[in-house]
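With one protein chain removed, the remaining protein chains of the complex are shown where they sit.
Naming follows writing order (A and B), and every chain is counted from residue 1.
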Amino acid sequence: MSPRFRIALLALAGLVLLPAAARVIAALPPFGSTIALYGERINAVTPEARHVANMVSAINFDLRGLDTLGEEFMLLAAITGTVVLLRGRRGEGTTERAMRLPGRAVIPRSEAVVLGCRIAGPLTCLFGLYVVLHATVTPGGGFQGGVILASGTLLIYLGEGYAGWRDSIRSHWLDALEGGGALLFALCGLAPMLTGAAFMQNILPLGTFRDLFSGGLMLVENLGVALAVTGGFTQLFLEFMEETREAEEPDEPGEESA
Amino acid sequence: MSVLPYAVAAWLFGVGLYGIATSRNFIHLVGCLGVCQSATYVLLLGLGYRWGSIAPIFYDHPPGTPAVDPVMQALVLTDIVVGATLTALLLVLTVQAHKRGGSLDPEKLRPMRAGGKSGRSQGSSRVDEPARGSR
Partner (left out) sequence: MTAFPALLLPLPVAIPLVLCAVILATAHILPGRMPDILAIGAAVSVAILSAVIARHAAQGPIVYWFGGWEPKDGVYLGIGFSVDEASGWIAAFIGVLYALTFVFAWGFFDRTHGHFHILMLLFLAAMVGFSFTRDMFNLFVWFEVMSVAAFALTAYHLAESSLAGAINFTVVNSLAGFLMLGGIGLIYAQAGTLDFEGIAAAVAHGGRDPVVAGAFCLVAAALMIKGAIVPFQFWLADAHAVAPSPVSVIFSGSMVSLGLFGLAKVSSVVFAGSDQVQQALPILLIGLGSFTALLGGWMALLQRHLKRMLAFSTISHAGIMLAGIGALTAGGTGGMLVYVVGHGLVKGALFMIAGILLATQASIDEIALRGLGRGIWPAGIAMALAGLLLCGLPLGALDQGTRLVQGALAQQGHGIALAATAIGAALTGAAVLRAAGRIFLGLGPDPGDEAGAPSEDEREKANRPLWLMLAPCCALLALDVAIPAEVIAQALPRAAAAFMHRPDAGALAEGPAWLPWASVAAGLAGAGYGLFRNRLPKVVVRPVSATQSAPTRALEILHSGLIGDYAAWLAVGVAGIAAVLAMV
């Protein structure tokens, strides 16, 4: 189908969809006028019921924890898929030589960059840890903090070079981190069932409102998510970084069934 | 304007879909998918907003202060994770497609050739220096 035909189809669809969208938008409640009853009720009930100040974390780890469990495992699936797809082609070996493109100079790392990364790296990881720990009192949580921690590891690559990066980041540990974090989260769901409560019910002591240790089981789940996200995203960076290495042997167009 | 966020969401989705339909580069296609996804963010967050309300974090404000809808924010958080995973997977597929087929053009990458000829006979054209260089 030529691009013209595609645009014609899109235009045809637009002819129907634009008036429909206009009608739907006109029938929606005006922007900013009201929020849903569900949200209102959560804002009213949760600070008292769970001693937490961050409503979003409470929803993610307590009220709608099952959604977060599914989403956590979805992240795991995507990263597993990435690993399989990239490693299946490349094999499991690693090499020190970076790929070179003809006509592009390789600029050696400057000392300012190294110094900057050595200062910024620990600061970033500290900040990531802060975001993870204060899930129930300030904006943040396991996902956000985990991504910050993972990007902190990239500063190791920038500062120490590929050799330093490879020495400190081992794929097996990352697998264990990822799987362990997800397992911790899943067990947080099952463990309350052993004491007769519901799946993922908050059975730990709830702590004090606006304190670091508030929310009970939410903190354990938060930790699980942070471990899994850190491990997962670092694994992702590792796999993509390996793609920039020069292959040991030339690529063989052979059979590649897994 | 009380309908602007929703109109923006509809516009973003339409533009993203147009981009996917007419894309000539896989990286561009992944970006357009991201634009489609931004449409859902705008829609959800717009539906959950209320004028004069604080963020749903009662650290600096007492509980009971009118706050925006936390459910929508939690939904968008999940959506962002979904988006990150999809982008990662698609970029990996793109990298592999480029390695195997030598091209980033969706028009040139077909699932199968008609008549039983192997797909490999058309791939691996290593005339791809410009393609590699033009990141």
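As a working rule, contacts are C-beta pairs under 8 Å (C-beta built on N, C-alpha and C of every residue); 3 or more make two chains touch, one makes a residue touch a chain.
Quantities reported herein were computed from a predicted structural model and do not represent experimental measurements.
Asks: Using the touch definition up top, pick the residue from A:A36, A:L158 or A:M241 that touches the left-out chain.
Replies: Missing-chain contact among the listed residues: A:A36.
Asks: Quick one: say which of A:I156, A:I169 or A:M200 touches the chain that got left out.
Replies: Reading the full complex, the residue touching the unseen chain is A:M200.
Asks: Please output the residues of subunit B touching the missing chain, sorted low to high.
Replies: 9, 13, 17, 20-23, 26, 29, 33, 36-37, 39-40, 43-44, 47, 71-72, 75, 78-79, 82, 85-86, 89-90, 93-94, 96-97, 100-101, 106-107, 109-116, 118-120, 123
Asks: Which residue numbers on subunit A touch the omitted chain?
Replies: For subunit A, the residues touching the absent chain are 1, 3, 5-6, 9-10, 12-17, 20-21, 23-24, 26-29, 36-38, 41-42, 45, 62-67, 69-71, 73-74, 76-78, 80-85, 88-89, 172, 175-176, 178-180, 182-183, 186-187, 189-190, 193, 196-202, 255-258.
The rule is simple: only the chains that are shown with their structure count from here on.
Asks: Could you please state the distance in Å, as a whole number, between where the Cα atoms of subunit A are centred and where those of subunit B are centred?
Replies: Using C-alpha averages as centres, the distance is 16 Å.
Asks: What does subunit A use to touch subunit B in their complex?
Replies: Touch list, subunit A to subunit B: 3, 6-7, 10, 14, 17, 21, 25-26, 28, 30-36, 38-39, 42-44, 47-48, 53-56, 58-60, 64, 67-68, 71, 74-75, 77-79, 81-82, 85-86, 89, 101-102, 137-139, 143, 210, 236, 239, 243, 251, 253.
Asks: Quick check: in the complex, which residue numbers of subunit B touch subunit A?
Replies: Going by the criterion above, the answer is residues 1-7, 10, 14, 17-18, 21-22, 46-51, 53, 55-59, 63-64, 67-74, 77-78, 81-82, 84-86, 88-89, 92-93, 95-96, 99, 120, 124, 129, 132-133.
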